[in-house]
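Heads up, one of the protein chains got dropped from this complex, but the rest are sitting where they should.
Right after this comes chain A.
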Amino acid sequence: MDGSQDALVASLRAENQELIRRLASQDSAQQYRSDSTVPQAGLAWEGCGLTGSQVARYSRQLVLPSFGPQAQARLCKGSVLVIGAGGLGSPAVLYLAAGGVGRVGIVDTDALELSNLHRQIAHQEVSVGKHKAASAAVSCRALNSSIQVIAHEQGLLPGNALDLVSAYDVVLDCSDNAPTRYLASDACCIAAKPLVSGAALGMDGQLTTLCVAPAGPCYRCLYPQAPALASCRRCAEAGVLGVAPGIIGTLQALEAIKLLTGVGQPLTSRLLLLDCLSTGFRTIKLRHRQPACIACGPHATITASNLASYDYRAFTGQPFNDAAPPSISLIPAAQRLSVQDLASRMQPASTRPSNQLQPNQQPAAFSRPHVAEPEASNDSMIPISRLPSADFCASGCVAAETVPIGHQQANSCNPLPEGDEGQGAKGFDSASQPSGGVQSSAGPLLLDVRPKEQFAAAHLPGFVNVPYQGPHKPLPAFLLELCHPSQSVNQAPGVSSVLPSLSASEPDARIQNLELGLSQTPKPSDQCEAAGEILVVCRRGNDSQEVVQQLRSLGITGAMDIIGGLTAWSQSVDPSFPIY
């Protein structure tokens, strides 16, 4: 089958799946929604307000001594607002719907992406591209047609937050950003609604219940000052194990059920910490409501009348979502190249001299592509079909091209076969790598500055992985060597400009190393120009500009940024390169 047939079959399959699902939910709706078994006065049986089908459906909770029919009846009459239909919100809404919460509201503004599915289990493949609140609502209705499910697709905003939370009994904060967390808490303080706050990232999870009268703290009691943006990692960059938010979101549903029914003790003035690596849970004792709190204290200044005009973006310095950072323009256009320019500078695999690479070999980390063959001159575009495709990672290729620099230097003009184990496993991540002369040869040096995990997942051939670790980390020694072949970078003096509180009388070798990348401002020399062209690529084209700026500040005038990074490469040159 060719590609277009594959696509047709896939789309028909998806359509079929969707129709089957709709049909099933209609059938079940007819079967379970109209309840003909309501107890009739004076007839056969009496209960505690539950219908016959509710008794049957929730029987395993009804027979539970510590829960029972009264609690179930409160659940069936109760309502929960879930802010965020992502990794936390997905299991939460499913358990709330399954457990019989009478009305479930789902707030989200995002469209579902393929990279959400590993953790956002309320959604299906067929919903990719669709609205998350609507998609999660469909799943909840399919699970339980006897409850009311409402999708609030406009999201939680200062202008609607109070109305939204006021319309529900309990609120779950399943959001992914600081502004929404403060807004949800402020609105719940004003409306006097308990707020179950969950968060997860990487291998960690956190859970606490806020705004529980009379003494439970709110989010601002715990965090009166917003954290710096640099302290806030996003799932898209830091990663998240799917089950981590799954566990926390499930616990959020548990807390909501307890709050609605009065069963058990709410997790108020306590914080639960989840460590997935050790499968460890730990609960710590938190402060009570703070008298000076501007949201829940006796002299609160955030009120029903001014909540809508509170500037959460300004307070937190962050947007109301965890979207990718906006593109920056840090360096002049003359120091930037398009992905098409990059394509024209990369040598297609088919034109590589056969004595350099066997068909299944990857180019070595530090090898520069040799002078382009006449038919692949820098001025002519290479047909896409002839471009080297991404090295998709199957197994065992983790950072295969992240080769220690000492090894590379010995082989700088002599490509290594791939999988040279023991050599390729270690990345150069500090200035302590051995330094030596780097030969300049024709063709650009290709640097990929993404974290090594991302590089290992997919990268372009010929690129060396030099993870950029922020402006406070030094550049690898070999890059500094391009400019200063004779200077030992390990002995360069550091200036403690970043850590002014460290007094000069207590020098710290680590700090000196940290400072290396910035404090060194050698004069440009012939060596710098001899370094030739260095093309720097990252995920989206932001970090790469910082690296280019850093390299140029060291006098390496051939450093060029690739605009838009590998995301632009995928969009404009090779769609088979995965966007993640």
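Here is the rule we go by: a contact is a pair of C-beta atoms (placed from the backbone, for glycine too) under 8 Å apart; a residue touches a chain by one contact, two chains touch by 3 or more; residues count from 1.
Here is the rule we use: contacts and distances are computed from a predicted model.
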Suppose you had to identify the omitted chain by its UniProt name; would it be "small monomeric GTPase", "Rab proteins geranylgeranyltransferase", "Kinase binding protein CGI-121" or "Ubiquitin-related modifier 1 homolog"? "Ubiquitin-related modifier 1 homolog"
In the full complex, which of A:Gly198, A:Gly443, A:Gly462 or A:Gly564 touches the chain missing from this view? A:Gly198
Among A:Pro245, A:Pro461 or A:Gly541, single out the residue that touches the unshown chain. A:Pro245
Among the options A:Leu143, A:Leu286 or A:Ala300, the absent chain makes contact with A:Leu286
Touch assignment to the omitted chain, from A:Leu75, A:Leu156 or A:Cys174, lands on A:Cys174
Touching the hidden chain in the complete assembly: which of A:Pro69, A:Gly84, A:Pro194 or A:Pro476 does that? A:Gly84
Per the whole complex, from A:Gln225, A:Gln265, A:Thr279 or A:Ser309 the residue touching the absent chain is A:Gln225
Chain A positions in touch with the non-displayed chain are 84, 86-89, 174-178, 181, 198-202, 204-206, 222-228, 230-235, 238, 240, 245, 271, 273, 275, 282-287, 290, 322, 470, 472-473, 498-499, 501-502, 506, 508, 510, 514
